[in-house]
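All protein chains but one are shown at their positions in the complex.
Then we have chain A:
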Amino acid sequence: MLSNEQLLRYSSNLLMKEIGEAGQQRLLKSHVLIIGLGGLGCPASQYLASSGVGKITLVDHDTVSLSNLQRQTLYSSDDIGLSKARQADHSLSRLNPDVRITALEEKAYEENLDALVEQAGLVLDCTDNRETRYLINQSCYRLNTPLISAAARGFNGQLIALNPEHSHGCYQCLYPDDVNEPLNCSNAGIAAPVVGIMGSSQTLQAINYFTGHKLAWGYLHTFNGLSQNWQQLYLPRAASCPVCGGQNAHSS
């Protein structure tokens, strides 16, 4: 049962038949792991918390710097030098005390990822580097946990929802190890609203997933912030993929 305060807090969700009271109850029982609290993780976690996703685990080892404030909307000028995980925890707990937040000031790496992924119903990859993205993908496939991965650079954004139980490809199939990315946010720049749109889209997919709507699993969504065009490209499984292909492949 929702409390009187919850009926008001979530009234905009409750008014929609696509969410409603049953959907809100599901959101309140859900647990999302967010890895990375930068330009993607800020809007993603804000909308998850404000929408009433009951449990959120935040992972980031970094501290707030002045150049982050152009796009990382959870932090203020007073937070410079402070832990992103801790500041995000403060900010989100004030936003919605219903949400149980676990903030971890650590880097996601091989040794801690499985334990983190295991507890969550869904993982949002909001990181800023390929190495961690590969590790998150591996962990989600090992533990059979759905993953919504987004990335942005310049005016371009990308998003893909991966479900290890489905037959589409994984992040490793999309960008095999030998594909080297020459540029990142620090040396190529990033349009703040573009990364905001991508982070918000991750949360929209998360809400749709928990409330029982069908996701376009295995489709790479690309967004161009100049033309405002979205494109959908289907990602089949690579037969040779060491993560999801061959003998590691799941059914369907």
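The definition used in the following text is that contacts are C-beta pairs under 8 Å (C-beta built on N, C-alpha and C of every residue); 3 or more make two chains touch, one makes a residue touch a chain; residues count from 1.
In this section, contacts and distances are computed from a predicted model.
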item: Protein name, per the UniProt record, of whichever chain is missing from view ("Hydrogenase formation protein HypD", "ABC transporter permease", "Thiamine biosynthesis protein ThiS" or "Polar amino acid transport system ATP-binding protein"); value: "Thiamine biosynthesis protein ThiS"
item: Sole residue of A:Leu27, A:Leu40, A:Cys140 or A:Ala206 that reaches the chain not shown, by the stated touch rule; value: A:Leu40
item: Options A:Ile101, A:Cys126 or A:Leu147, residue touching the unrepresented chain; value: A:Cys126
item: Given A:Gly52, A:Pro146 or A:Gly169, the one touching the chain that is not displayed; value: A:Gly169
item: Hidden partner chain, residues of chain A it touches; value: 36, 38-41, 126-130, 133, 150-153, 156-158, 169, 173-176, 179-182, 184-185, 188, 190, 195, 198-199, 220, 222, 231-236, 238, 240
